[in-house]
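Note that one protein chain of the assembly has been removed; the remaining protein chains are unaltered in position.
And now, subunit A:
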């Protein structure tokens, strides 16, 4: 690995909320290094005065009237929640 260190891979995995085994860190590290190496090719192009494209159509601020419409009933909204109690989604404690 040249461009990305193992430490960086661990940091990125932490940001991505992924738990990777040591073996995966090495494996993904090598593969990501190759992909990022290929991405360096973009530096051949001078893009100093080129505007970035985030979206191909010239659409912005699509608005609609603020009308009250029926929304998803609570039980439907909770239908796929793995753990729930009293009509709410239950999660592990977030306070130490």
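Convention: a contact is a pair of C-beta atoms (placed from the backbone, for glycine too) under 8 Å apart; a residue touches a chain by one contact, two chains touch by 3 or more; residues count from 1.
Please note the rule applied: contacts and distances are computed from a predicted model.
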From "Glutamyl-tRNA(Gln) amidotransferase subunit A", "ABC-2 type transport system ATP-binding protein", "Rhodocoxin reductase" or "Permease", the hidden chain's UniProt protein name: "Glutamyl-tRNA(Gln) amidotransferase subunit A"
Sites on subunit A contacted by the missing partner chain, in the whole complex: 4, 8-9, 11-13, 15-20, 24, 28, 31-32, 34-36, 38-39, 41-45, 47, 50-57, 59, 62, 64, 72, 76-77, 79-83, 89, 91-94
